[in-house]
Structures are given as structure tokens and as C-alpha cells.
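For this depiction, one protein chain was excluded, whereas all remaining protein chains were kept in their positions.
Let's turn to subunit A:
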Amino acid sequence: MEQASLRDLNEPLIDHAEGQFFLNEAFKIIMEEVLSNGTDVKQKVCEWKEPEELALLLDLGVRETGEPRDKLLQRVRDVAKYSVKTSHPHFFNQQYGGVDYHSLAGRFLTEALNTNLFTYEAAPVFVLMENEVLRGLRQLVGWTEGDGIFCPGGSTSNMYAMNLARYQRFPEVKSQGVWALPRLSIFTSPESHYSVKKGAAFLGIGLDNVIFVKVDDRGRLIPEDLDEKIELSKSQGAVPFLVSCMSGTTVQGVFDPLDHIADICDKHKLWMHVDACWGGSVLFSKKHRHLMKGVDRANSVAWNPHKMLVAGLQCSALLLKDTTNLLKQCHSANATYLFQQDKFYDVNLDIGDKSVQCSRKVDCLKLWLMWKAVGSMGLEERVDKAFIHARYLVEQMKKREGFQLLSMVAPVIKERMMKQGTMMVGYQPLGNKVNFFRVTVFSPLLSQKDMDFFLDEIERLGKDL
């Protein structure tokens, strides 16, 4: 019985010609639906359908047999049609809108080459490239040396910082666990990203040990309160070890006063982590980098080029000032099937053990290609332009009546914009403020017209409210 199946082993099983034809045809659809129509201001941002209706339309169930090419190409069209066009000029919903064609090409190539970054032998080009990109980012932070890695998202970057801070202070935690330690405490502002909380829970530190520091009326962390809270925590028998502050908060885009915070971290000898996932890109701009003055005094910085730089999800860097190989020591497991020490090249290039991941995607190519294409000056221009758009929007809003109170109006306007597909803007409550819209503006496709459109459209959608 075995021999019969062995006969089949003489030839490859699949016919690449068919696969490549499908790829070509599908690519044409992607170009048309996602890149042309998807960025066309005359087209919808989204084609809203209720979940049950959409599930039926898409015919999601997988079956025993495959499908013919035409049906599959129609599926590609359907997926494009019913997906949100995040590159559309009127997609203001999240912090990753817009499109850059160089990073897009980099992303397509990343997928086609399909590999992991753990060793030089598996990904020689990309191991070297990631190193160079991290160096470039560190330079903007103000560090001539250091370490770093790309993570699957800013939440992971923040978690890494937390883990490193803990390990540096108490290296025994790696083998003995949290039981070998006193109770630890973390300090952050209530405006910080929720990944600080998720990280504390995940790492076994506990949500209750995340202490929230007061913010001023603009949403900036108050350093004096940080100092007080640290003293209080110590007096309660805990060991403060980390301050996680923000350069560009999620909802209001606020920048914490890093220099003052650094003073306090120095005083108490705490690890200072700056979550600059959103705001880090201001470091490209001579005009706006002052917002992050003092960042070079931090121990670690998280920065997501997939946000303001439009590199495409995911592209999240964790940058470290450390030069003692802390990252590797903290995370290594020395697996012998990957990190043999008798390799024929310098095994320091095998960066896999710096990560808690095993397989890890190549996230640097998209950023590198874009950076090469437009240069640091090109990226600076984009950041500056984004700020100008935002300023213009604020000025226009002040001029228009009725743009103050939103309350219960926001969810209704949101529903209408989704169902009509004209634009996407997120809303949320904040502290004791009611629902309000949060507009993120930085795509290089945007122009003043789009800002005007946003204001006009909100008025139009909410006319009767």
C-alpha cells in the first residue's frame, strides 16, 4: 500500500503556473479595489454590513473541496469591498491611516520572501537591516549606542520594557519567579495606553500594583505627584521599579514632561520607559522634537513607525540605551536547534534570543525602504504637515458653531457615517468628559479639503440632532 503512494512522490504535487496566474489576477484586483478605489475620495471608506448579513455574503465555512479560480477571484473582490479602506483620505479612526507606496512595496516583498528573523543564516539581509534601522531610530532619540528590537506591536514593546526593568533590578526573577521578589510597583498616568495594565497582569505583577499619577488639566503627568506617589509606595513596603510615561497619549495626543520625570527617576533610581508609540515620530521634525525633550535620559523608548510614519502594520520598535546585552540576558533560552555556538559565522548576529518570540516577522524592510526613498527630510516634512493639518482643523472648529458638545450625539453620528461609508472617525469618553470624536490626521494623502470635509460631514450627519 505504501508503494502506491510512493509512486506519486516522483513529481511535485502542485502546479505553480496556476498559482502564479491567480497571483497576477488577484494583484490586479488588489490594485484596483484597495489602492485605486480605496484611496479615492469619491469612493466610500467602508461598505457597512451587520455581522450576520456579512457572514452570509462571504460564505465563510471551509469545506472538503476547493473552489475554481473565478470564484476565488470574486472572493478577493468581496473581501476588498467589505473591508474598511484604511488608506482612504477620510479614514481618521485609528492611528494607522493613510498609505505610503514604498513601505507598501516593502510589505509585499516581506510576504513574498516569507521568513523569520531569528538567525543570520535564515534572514541575512534583514538581520543587518533591522540593526541599521534601530541604529537610525536610536540616533534620533539621542543615543549613539544601545540595543533594541522590533516587536509585534507597541503593547509588546511596553511589556518588554517592564520585563527588562524588573530583570535589571532583580535578575533572579528569571529563574525564581516573582515569589523571590518583594512586591513591585509601577507608575504611569491614567492617560497611558492600556497595554501598561495588560503588561502588569501578564507579567505577574498585578493590576493593583500599577499606580496612577495625577495629570494636569491638559492631561500631562504631574512630576511632583509622581515623586509623592513613589515615596508613598515605598512607605507601604513596595519596591517601585518603573515609570512608564507617554509621548503622545492615545486619546488626546499629549506629551508628558520627560526631563522632569527623568529627574525623579534618577533620584529614586527607577527605570524610565517612554511610550512614544504615537509621538515618537516628532523626533524626525526639528520643529516639533522639543515635545520630547529629555527622551535621551530614558532607559527605553517604544516607537511605532506604523502609526505616524505610515509604515504599515506592524512596525513597532523598542529602543534601549543599554549596552550590556541586557535584552539577550533577560530573554535568552539558548535553544540548541537554532543558536548553535559552532556556526561558521559570528553568532552574535543571531538575534533570536533577544526576543520572547521564536518566529518573528521581518518588520524593518517596510520602514527601511520608505526611509531610503524619501530620506529623513521627507519624513520630517510629513510629520510637520500632520501637525499643520491638526492645527487647521482646531482653528476651523473654533470658528464653527455647534462643535462643542457631543454627548449622545457621537454614537449616532458614528453609526450614520459608517452606514453611509463617507468617513470613519472614532469616538470615546474620557475621564468625566462625555463622548467626543478623536481625529487622527497624518496620511501624506491628506489635504486641507479633507479637513473641511470632516467638519462639513459631521455637521451634515448631525443636522437633526
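Just so it is clear, a residue touches a chain if its C-beta (ideal position, glycine included) is under 8 Å from a C-beta of that chain, and two chains touch if they have at least 3 such contacts; residues count from 1.
The definition used in the following text is that contacts and distances are computed from a predicted model.
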Determine which name in "Serine palmitoyltransferase 1", "Vacuolar protein-sorting-associated protein 36", "Mediator of RNA polymerase II transcription subunit 17" or "Glutamate decarboxylase like 1" the UniProt entry assigns to the undisplayed chain of the complex. "Glutamate decarboxylase like 1"
Residue touching the undisplayed chain, where the options are A:V178, A:I211 or A:M397: A:V178
